[in-house]
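Shown below is the structure under consideration.
Heads up, one of the protein chains got dropped from this complex, but the rest are sitting where they should.
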Amino acid sequence: MATDTAFSTSSGSKRTERIRLLVQPAVVVIGVAATLLWAFSRDLDDIEKNNINAESLLTDTWDHLKVSFVVIVLVVVIAVPLGVVLTRSWAKIAAPFFLAIATIGQAAPAIGVLVLFFLWSGWEGLWAAALPIALYSLLPVLRNTIVGLQQVDRTLVEAARGVGMSSPTVLFRIELPLAVPLILAGLRTSLVLAVGTATLAAFVNGGGLGLLIDAGYKLNRITILVVGAVLAMGLALLVDWLGAVAERFLRPRGLR
Amino acid sequence: MSETTDQKISGVEIELAEVTKRYAGQKTPAVDGFSMTIPAGETIVFVGPSGCGKTTTMKMINRLIEPTSGQITIGGESALKIDPDQLRRRIGYAIQQAGLFPHLTVAQNIAVVPGLLGWDKKKVRDRVVEMLDLVGLDEEFAGRFPRQLSGGQQQRVGVARALAADPPVLLMDEPFGAVDPITRGNLQDELLRLQAELRKTIVFVTHDFDEAVKLGDRIAVLGNQSKILQYDTPEAILANPADDTVAGFVGAGASLKQLTLMRVRDVELKTDLVTVSTEDTPADVRQKLTNARKTYALVLDRRNRPLRWLHVRELASAGSLATVGRPVGDTVSVQSTLQDALEAILTEGGNAAVTGGRGEYVGTIDIRTVTDTIQQVREEHENDHENSAGGAG
Partner (left out) sequence: MPDSSGRTHGSAVAVTIAGVAIVSIWEFIGQRWNVLVPEALLHASAVLQCTLIAAVLGVLLGVLVYRSPAGSAIATALTSAILTIPSFALIGLLIPVLGLGVPPTVVALVLYGLLPIVRNTIVGLDGVDPAITDAARGIGMGRAVVLTRVELRLAWPAILAGIRVSTQLLMGIAAIAAYAKGPGLGTEIFSGLVRAGSANATNEALAGTLGVVVLALVVDGIYVIISRLTTSRGIRV
């Protein structure tokens, strides 16, 4: 366990993670099933029927996942290479600068970043949501890539050079694999941020489960609101769980 | 690779000429004009205080540190003209705490260099098995990860990795520095055994002079800026340190350390002791002792192995030789070091029985033999510095 100096949904303890690995998906399945049973067994009026039906629920969930997926792909494609570059000796000086920018960026409220991008670009839909959310969810992966590469034991790098590995070989065969646990932890945090923030995509016509919450609130239909909120929660917990599973099984076996 | 080349030297000569390392912003060079010839197939140990530049000097051989000026020749080829990565694949490298890659299995760690050299998979697999066997590890270790090994086992894998591509040269940077004394002793013995078999050119860095004495064919005692204070055999350095700094580094007990370098078979044994068999009668023994003008005899068993010390006084009350006398406590073999012999002499009280390969009595060694031998070595090396000053350059 380490003390926490940045946002992360990982509990930081192995025991806790084991509990969550088992309990979290069960809670999600039960909670979502109960909510849907409750909603569909109620006497729904026309407005409610318009929003709560299998087709629209699936569309909203799918849109939500689409935004989240695009975000996470953008994050990985941008943050990992950037982190690698910022730890190379020739670019090291730039690292604090980029981290400072990213940290200030994350101090900005997600809703503000999203709305501003929408107002300035005039775009709407998937990309209007995905780009600013990616920017907002970038920091955990970027920071963990940098820290993960920096904490690789220097003597190991020298040993790798000493047995005749070229610098790209050292990067891909030694440094990156050893940084994988931290990068995965960052990815899990980014994933949770992405799925959470994707509920706001509805405000820029990006669809998603936020749409149901917004509709329920504006149309004063509690059933719609509750179904949207519970589905969004379930999705987030599920994605976090996937992140935890990935953290557990994708790390190199030789590392604890 | 040729057949049965166990005794053949597989190492090559290394020559460093006026090698200098100067770091930007530092007034004095870290290594200043280092010149040395390292003969093929020998183990050379760099010893010196920490920060003297011994590790820097070693790392310039495989160019982990690039020399500022000077020439390095390995097996007749200029090391500075080869691509550094290619160069390093031909030089084994073992470091403190082994430096094993924690995310790779033991087998994968050992296979790193053969893999880089593009060996085919089958050859690499065979080689891994061979290397594990060479460093005395079971084949079952192949699939384990470094964290599942003890420190000593990790070091063995480190050595196996360094030797995997059969490099003629092996650089070892305090490889046994981080393990407990008992394991370290074992690893040192193991390295001696390996080297007797492989005859690589080994450059070994340590700050432990005893380790240097034990492992080195030659020792280079280094001072600041990697200045060579003395470069000679361990015997010569122990017998006659070049100056006070070296003497300080050799430390107290140089003569005692000298004893660890010599074996009982190298000295002349005494054979004038009266030996008797258990079948002899007390009267026979008395007669023998009187003839030889001695007061005690050594009783041997039927296979000529030493059994008991017998004093003439004890004969009076004895009926047979089966039980009488003081049991032999400590014997030494011809393989033992003089240090072991001295220990036996001290416990036995002036004289120790020496046994041969099958435990048979071959003679005795006493304190006089030991002191004479030390004296002799000292005299041999007394005039070293006049000679070596010109030679080592």
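Letters are used for the chains, namely A and B, taken in the order the chains are written, and counting of residues starts over at 1 for each.
FYI, contacts are C-beta pairs under 8 Å (C-beta built on N, C-alpha and C of every residue); 3 or more make two chains touch, one makes a residue touch a chain.
It should be emphasised that the depicted structure is a prediction, and the values quoted were computed from it without experimental measurement.
Engineer: Of the chains you can see, which ones touch the chain that is left out?
Structural biologist: A
Engineer: May I ask which residue of A:L65, A:V115, A:L219 or A:A246 touches the chain that does not appear here?
Structural biologist: Checking the options A:L65, A:V115, A:L219 or A:A246, the one contacting the hidden chain is A:V115.
Engineer: Can you list where subunit A touches the absent chain?
Structural biologist: Interface with the chain not displayed, on the subunit A side: 1-7, 9-13, 15-16, 19-20, 23-24, 27, 104, 107-113, 115-116, 118-120, 192, 195-200, 203, 209-210, 213, 216-217, 222, 225-226, 228-230, 232-233, 236-237, 240.
Rule of thumb we're sticking to: only the chains that are shown with their structure count from here on.
Engineer: Subunit A touches which residues of subunit B in the complex?
Structural biologist: Going by the criterion above, the answer is residues 62, 64, 85-90, 93, 95-97, 99-105, 112-113, 116, 145-147, 161-162, 171.
Engineer: Show which residues of subunit A lie in contact with subunit B when the two form their complex.
Structural biologist: 155-156, 158-166, 169, 173-174, 177-178, 252-256
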